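The complex appears here minus one protein chain, its other protein chains still in place.
Letters A and B name the chains as they come in the text, with residue numbers starting at 1 for each one.
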Amino acid sequence: MNKWFAFCMAVVLTAAVALSGCSGSKEEGASGGKVKLVWWSHDNPAFVAANKTLIEEYKKVNPNVTIDLQAFPYDAFIQKLKASFAAKNPPDIAQMFGTWVTDYAKKGLLQPALDDSIRGNFFDASLGAYVVDNQLYGLPHEYNLENGGVLVHPKMFQDAGVNYPPKTWDELVAAARKLTRYDGNKIKVRGFDFTSGDNITFTFLSLILQQKGKYWTEDGHVNFSTPEAVKAMTALKDFVVKYKTTDMSLFGTEDISDTFFKGGSAMAIRGPWTIAAGKDTYKVSDFEYMPMPSFTSEPPYFAAESGWGEVVAKASKHSKEAWDFVNFMMDKEQALNWNIKTLTVPANKETASDTKLLEAVPLMKTSIDVLKYGQWIGPVQDRDYFFKQINDQFQAIAAESVSVEDGLKKIEKEINKMIDQHLQ
Amino acid sequence: METNAVRMLRKPVSAKGKLHREQRSFVLFSLLPIITLFLVFSVIPIIWGTMLMFFNYNPLDESSPFVGLAQFQRLWEDEVFHKAFVNTFKFVFIAIPANIVITLFIAIGINKIHSTLWRNTFRTMFFLPAIAPLAGSAVVWSTMFNGNNGLFNIILEHLGFAKVNWLTDPATALLSIIVMTLWADIGYNIVIFMAGLDSIPDMFYEAAKLDGANRWQMFRHITLPLLSRTSLFVFVMTSISYFQMFPQFQIMTNGEPQNETRVLSLHIFDHAFTYLNMGYASAMAFILLLIILAVTIIQLRIGRSQWEY
Partner (left out) sequence: MKRKTVDVPYILLFAALFIGSIMMFIPYLWMVLSSLKENLEIIRTPPKILPEHPTFAGYETVIREAPFFRWFVNSVVTSAVITLGTLFTSALAGYVFAKFQFRGKHALFIIILATMMIPFQVVMIPTYLIISKLHLINSLWSIIIPSLVSAFGIFLCKQFVEGIPLDLIEAARMDGAGEFRTFWSLVMPQITPVMSALGIFTFMGAWNNYLWPLIVLNDVQKMTVPLALAFFNSQHSVNYNVVMSAAVLIMIPVIIVFLIFQKQFIKGLTLTGLK
């Protein structure tokens, strides 16, 4: 027993030393004019592929720079970013979701952009979270919008004898009601669905904006006690409670776009990035991406988050090289290829109006057309907390365990408490 | 033995002093590295983590202001925390008794099987889920509970019943997780109860049989009292682990629907790592620790056992 134990110990220790030795952490840095940059991103396969292409392209121009791309699952990525910045050993470049950037920038963890004049090239909504105290802290790839477009099955309209596409809000509601199918008391086809974590909030905010309402106060708090907010929330509640065109049984487990592609809904409001899943995962093409009618006679205004983009860590030893690579990625040609590969809406105005984009991804037209109506969602501080409050209360409102007014008051109270903590 | 005694007598006094010194240095040299590791990777993080509850700590911030007991005041007002608190107790109060009753009866059942081969096979079958990673089991079970193409709904449909939204209906979500937890966890307690049952001498049952006792009376007056020590151990260990259960809640429902499956451990995790309110999370963790401690002490008191560490 003992000899065996000692023997195992020796073998395993040798193996461990060998393993950690051969891949030991060599001091990264410039040796002989060569620079190694570490670049983190999340592990969406399309993003990883597009990022790898960028690295190859960059290598052709700058053979001296090696870029090590490390990709992590979304949830782990968020935690690893926080942990690594807290421990002061962040990657040189991180492909962050725009909304996260503000927090890191405020805490002085990011390197400001060297060239500020580039700002004008981007849509305001996509840049909002990258600007702190009028200083630019990174550059966006993507205009992240969840509004403007609706996934739709035209065939279901045809079969039910409903005019396609609905042009006004009333037509949308009427169509949704006619297209909804029940099997006993279980919903089989959802006429109009919006019940996913992102879309409840975004649809709610857009309905406020389309009434020319506001949800921010001057001092950076939210105000949901307006008649516009009540009307917007009631409209959403009606879909579940009054018209019954959808229910809350998907919330938290299945994405509404997955249900849509499986034929479980006729219309679902979801961002254009879900189109890829329909084509690649479900191998379906019987759907379209139609414009979402406005709630009022105003244009379809909406709020959007700043999407995926690049930031450079202040702790990076090679910030000059890092910024050089970031600027390279934002180059018109590279940006266009990246957006096409990842099926994201460009943050860059010129790229968005490039005809090559719509040639490659025709369905994106719906989104491109509404970009001008978008505004930045605003300083939400903790994004996840903000959305969770709205989702929690919407579930309660839809279950009729709380009134629209009380629910909105609770949302406002909780979000403002969180904002206070962040502004301290 | 005798030779040793003789030798011991012959040993000069100075050698005995040397012996003590040798023992002292042995204690020192063997404990030093162990205690150092223990300090650095257990004690310091715990003290550090616990002290955070007095601060508004965000790991990204340069400074973290001292806030005294403000985190506890916030707990008092946080409705979601209250809900998580209630849910934790709901989970524990259903899952622990269910676990104990089921495992006790299965253990008694398996012990009654005559063939050793079958006894071992049954024990292995019931134990197998306990060795799988909980996170993996949770992923597997969430696909089984899936509302559209999950195993349970396929079966229900074949039998002509309506489908159930196991994980998204507030009425069934927590129960679904409890079922999964029981599946994953009963193996340990079955094995321990079986060992406890083995240690009860057969003669007690034989004597009772001669006195004309029926099965229930034997269970009530022999098995239960003689298993009390094992049961106490099982109760305490199961409680400690169930109060901290985490992966299945995060993976299967993430607290939804309507926070019906949000338990304290998940709420702590979310505040610590999603919202980066480490201070607030520490305060909640401290409450959880107090609950576990209190429950353990109460159980030990009731068990009136001479619990020796």
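By our rule, a contact is a pair of C-beta atoms (placed from the backbone, for glycine too) under 8 Å apart; a residue touches a chain by one contact, two chains touch by 3 or more.
Keep in mind that what you see is a predicted model, and the values were worked out from it rather than measured.
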Quiz item: Per the definition of touch given earlier, which of B:67, B:164, B:177 or B:288 contacts the omitted chain?
Solution: B:288
Exercise. Among B:26, B:66, B:93 or B:161, single out the residue that touches the unshown chain.
Key: B:26
Practice problem: Could you tell which one of A:56, A:75, A:350 or A:420 touches the chain left off the display? | Solution: A:75
Quiz item: Residue-wise, where is chain A in contact with the chain that is not depicted?
Solution: 1-2, 5, 8-9, 12-13, 15-16, 19-20, 23-25, 38, 40, 43-45, 70-76, 79-80, 83-84, 86-89, 91, 258, 261-263, 277, 281-283
Quiz item: If the missing chain were put back, which residues of chain B would it touch?
Solution: 1, 4, 7-8, 11, 19, 22-24, 26-27, 30-31, 34-35, 37-38, 40-46, 48-50, 59, 106, 109-110, 112-113, 118, 121-129, 131-137, 139-141, 143-144, 148-149, 151, 154, 157, 183, 188, 191-192, 194-196, 199, 229-230, 233-234, 240, 244, 246, 251, 265, 268-269, 272-273, 278, 281-282, 285, 288-289, 292-293, 296, 309
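Keep this in mind: only the chains that are shown with their structure count from here on.
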Quiz item: Taking each chain's centre as its mean C-alpha position, how far apart are chain A and chain B in Å?
Solution: 38
Quiz prompt | Residues of chain B touching chain A in the complex | solution = 56, 59-62, 65, 80, 142, 146-148, 162-163, 165, 167-170, 253-254, 256-259, 273-277
Quiz item: Along chain A, where are the residues that touch chain B in the complex?
Solution: 78-79, 82-83, 85-86, 103-104, 107-109, 184, 186, 248-254, 262, 264, 382, 384-385, 392, 395-396, 399, 418, 421, 424
